[in-house]
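Accompanying notes for the structure given below.
All protein chains but one are shown at their positions in the complex.
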């Protein structure tokens, strides 16, 4: 057992960190000025969009751990690119369905896809059925993936993001959202690959949750780091506010929460490709429950440490809060995860 | 409007405080040495056992506010006498039932009565029906009061605390508890007064809850006071631990919780005799919900401030915790109260 | 102890309620334009003034009615219950002027303050002086019969619409920081005053930055003696932070009812957990209300606003923030997708309640001092 990144994973972390820092949203003004296309291109060139593309034997080119490493780096930088939506959630869905060429297309970076979620963002949209919903993290995407019932399982379909979709201003300022309000026209859907089994869907959900958690961990860790730096520099009463024990303990508590979430996330990311799908999913739900439970508190503590300035739109603090709260909701908040964990613990055994 | 004790109530507070201090359990060793009979005699002589005895026009000799003032003082001193059981819960039940002589007997102090509660301590025992239960706060009492269904309402009955009852060591070290495990023999019961209406029972419950809250407030306030004093005197790292902001904030948070509970309790105590029974009961439930929700946290914080020594049996801290936790449970904890409040707020209107 | 109105209070409440029913401007809460809303507020101030509802607790000699603060609390409560526009907050400026001002200043400034003719704001905080107000850097240099002011103020609520400002500035940089501060009554129309709205995380521009560049203030507009600014500020802040503004209680109740309706619309009222959480929110509101009533009773009994106000401040922040958490959890994804975007705004608006007017940490420090804990 060694619950630490190995040397290659460490290197990946540095590469992802460099790309993320180059595209970082350090203050809300950056949202207008960042060259998102260049950031996407960097990710593509470093091969980071293709981590879940399968080789000829059906193995992903990298494990959930690598995906989490990249997702955390991009979360830490609040980077406004659809990594989760396109390179993780959509690509993995295509890869699991055996839609290799479609997955490769996304990995190359020239094309993007979002993911279609149901109205409460708690699951991939099922068509027909989910008559309202959202394409999530679909910046620059011409289509989003959804599921339709098919003999043998759930069939992945490509839904064009056409006039039926209205871009909406959600809480998250760094990732985009488009709403549909009426049943999707079935004639516009294209099938991709073969139907997915329950086990494959569980595997997909495990990866998706782990990646969302890693994003949240990145958002929290960088928020805490910024708050700590501010506490060292901000002078009140002639001393840095970080010399007050109350501020120290707020920082410490936020740090502990973020690290606890990171511990659970590391395991979830590792479990994706190693444990049985059910176990992997429980590990992922555990991490999501933990991340969801602390995301609000941690980012609120950070806003509190920043004091008045941390309450303003021009400050970065609320951008962290918004992204973390959105991660919390996508594919189910902690309450949803806990109920599913309880099903396994209390009924499943 | 004036939400402050008036001059007479202030004077009562001082009298009750004097009696309580004379009988105070300042450390667990005092539980063996305190002259409980003398303390009871002082309360009787000061007329404090007879606050709820009715005059010829049916008015109680003092309001819920006075009862709360006395209960808080005795709670603050962790005084090991059955004031709540005998002088409040039992006496008020008798008085409401019009059983004047029986109430007078208790007020004189020569005789005591406990209250019979159901198995989960959440309500007065109903006979037959509650086949197991507890006589609560029945130190020195030969009987406890329970309710039986009767035409026209709930009939108060006197249950002899005979061989069917086994004294048990409950959490609370300052008030006694006796368990019965089999249906009570109906032939041994004596009726007292006339059956009580729903409104009268609500009034009784309002007073009982308010008095329990006042006891809890006393327990919390004196616990916080002791912790604050300790923090001023205990030296670590060459300074009083109370000079550390972390300890200061723990004290401040515990103080705020106790004061918030006190605010709700003051209103509940006042409401008993003034508002409609339903409103009075909602006020009492509000106070009990608040007291129940903070009792554990406040007394735990106090134990934490006392550090290692506060974890020992010989220290007074856990005696506070035990009494507060018992108050929390008797007649329903915060969850029970909140559900009833929700019924009124969400369904009743 | 009696939580009911006295006969006088009941009479006042009844007539006030009738008056409010007739005088609350129709449709005021539908106004979206900020300038128009400011005009409405000014007119509302005037209406209240003409009916005698402004400055009721002020001494008669300064245009008040020498009534107990209880009447202002009743005004706040009833106005809140009937969803009236925000009540003008003249108390803290007025108290500063009639406690520390010269006769001439009182005559000049109090009547238009009361009538609403002159709207005021408060120039205290600065970017580098938040919790630590005494470290403020805005400089007022004496130049003949004028002071020349330079600096930057922050968190100046209502700065966009104010005519006058109660300004704190440093007049003597050479003495300990609390001692070199003076207070000024200064027109916002002076050359060199620039107001810039601050947009909060909610997206609303609720407060302002104010830049002061060589603004000239006549010496006669200094309030109190040179160096007395800190004392003046502390008096003002005490009255600002106290439990006087019980209007919040009413607004909390309105919000709670809205949250209850949200839960009902989403079919969550069957869930015991949701029921308990809604009841707990009710309990928090009641606890705050009752604590504020105690504070108010102390004031009515002649006690100056003391550190007990910090208890109410902490309870307030907790109640408001918990309620917004509950709303967010009931709304779930709708709060994130913009389907209920106004609640996301309310959530962000609840966050600074534990920052402004003394952060939660400062309030706990104050309580620790009150408990006698050593520095």
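Per-chain numbering from 1; labels A, B and C assigned in written order.
The rule is simple: contacts are C-beta pairs under 8 Å (C-beta built on N, C-alpha and C of every residue); 3 or more make two chains touch, one makes a residue touch a chain.
Computed from a prediction, not measured in an experiment: that's the story for all the values here.
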So which shown chains sit in contact with the chain we cannot see?
-> A, B, C
Out of A:41, A:105, A:131 or A:253, which touches the unshown chain?
-> A:253
Among A:11, A:38, A:142 or A:342, choose the residue that contacts the chain missing from this document, as touch is defined above.
-> A:342
Residues of chain A in contact with the chain not shown = 1-6, 9, 65, 228, 231-232, 239-240, 242-243, 245, 247-249, 251-253, 255-256, 259-261, 263-264, 266-267, 270-271, 274, 283, 286, 289-290, 293, 334-335, 337-339, 341-342, 345-346
For chain C, which residues lie in contact with the unshown chain of the complex?
-> 271-273
Which residues does chain B use to touch the chain missing from this display?
-> 119-122, 134, 168-172, 177, 179, 235-238, 244, 246-247, 296, 300, 303-304, 307-315, 317-318, 321, 325-326, 329, 333, 335
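Quick note on the criterion: only the chains that are shown with their structure count from here on.
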Computing the C-alpha centre of each chain, which chain sits at the greatest distance from chain A?
-> B
Rounded to the nearest Å, the gap between Cα centres of chain A and chain C is 41
Using CA atom averages as chain centres, what separation in Å is found between chain A and chain B?
-> 52
In chain B, which residues are in touch with two or more of the other chains?
-> 245, 249
Could you tell me which residues belong to chain C and also touch two or more other chains?
-> 361, 364-365
